[in-house]
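Note that one protein chain is taken out, while the other chains of the complex remain in position.
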């Protein structure tokens, strides 16, 4: 399987489609069935105690898998999340950016399934893990 | 089991602890092991197509279970989400508010487990379902 | 929505299709989007300590949702589980039978999603909860 979108094409697509989060996500690397995305952590993503909020980590896992799938199927498809199971394992480091690594295990005609690991940058142990299923709508001509 | 926090006490606690989302959540009803919370949907919660975003629904499920637990154990405990499995089942109605109903199935010494159903207000079929586990830290004197 | 299979039709279907577990499951009640199934617990389902094993509870949740779906779509479809998230919340009572109650939240053209609660018979608090997604293959003529 080969990529249908390059790193640059993914970046342009992201800025075009999600202008409201422009500058918050950086796509670091893409390869067939793999992608790495950085989330810039700002004050608005923090909870009391200085830690990154759960919804911020959920959104990062969701965006990361979405981009991993689009890289494989191209920008025309409207994939939607149908399930996410996420485990919050450690308290993220306050004010550190997050790095997410997605791996697609199945890229079917109808469903795509993969895992995401999220790290506080500079740390070795992941702060969260997630598995996600996306539904891929049939193409229309 | 009886409530340790009334509806009014939960509302005051929520405003105090989460001033950044003040006015976005309305606690509608609370009973032992049950709670109902409304999320006011604003433009910033929408995705392309006018639908409510996944992270917004995740946050609502998370807040709803958190408040259901605090109502039972009181405001002193610092409960944290350890797992959430969420299914996005239908596209939410554009611009309709969301209503979440949480039910606690287990309230243990260390872990609490429950389910949340999320509806677009005015609709009968749920748009999402979630199950969440919270870790309840030991009390310190 | 109305039932496509009666209680008796489901029982006959179950015995025909799964002869290897004949007599282990009793369908107690069926209604649109709801079903109740009893699992007879035998020594082979027990773990050290006399408690019912996790795989036994998983199988019960899986069978219960499968029958709830078949009751709605009829016996011709070959539905398969795509995801199950299960929480084991309490130790089941040793040697007590299990009772599972399934509720379907979404019955789509392609995916069905529902929740199952499992009880040790005679107890009020559930021992496990599960949410399951089934994929429903397209019909062929």
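As written, the chain order gives the labels A, B and C, with residue 1 at the start of each chain.
Going forward, a contact is a pair of C-beta atoms (placed from the backbone, for glycine too) under 8 Å apart; a residue touches a chain by one contact, two chains touch by 3 or more.
As the structure is a computational prediction, the values presented were derived from the model and not from experiment.
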From the listed residues B:21, B:96 or B:111, report the one that touches the chain absent from this view. B:111
Listed residues A:4, A:34 or A:90, member touching the removed chain: A:90
Using the document's contact rule, name the residues of chain C that touch the chain not shown here. 17, 20, 44, 48, 54-56, 58-59, 62, 80-89
Which parts of chain A are in contact with the chain that was left out? 85, 87, 89-90, 105-106, 108, 113, 115, 117, 125-126, 129, 131, 133
Which parts of chain B are in contact with the chain that was left out? 82-83, 85, 110-111, 133, 135
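Convention: only the chains that are shown with their structure count from here on.
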How would the chain B/chain C interface be labelled, same or different, where same requires over half of its residue numbers to be shared? same
Quick one: point me to the chain whose Cα centre is farthest from that of chain B. C
Chain A and chain C have mean C-alpha positions lying a whole-number Å distance apart equal to 34
The distance between the C-alpha centres of chain B and chain C, rounded to whole Å, is 28
What are the residues of chain C that contact at least two other chains? 85, 133
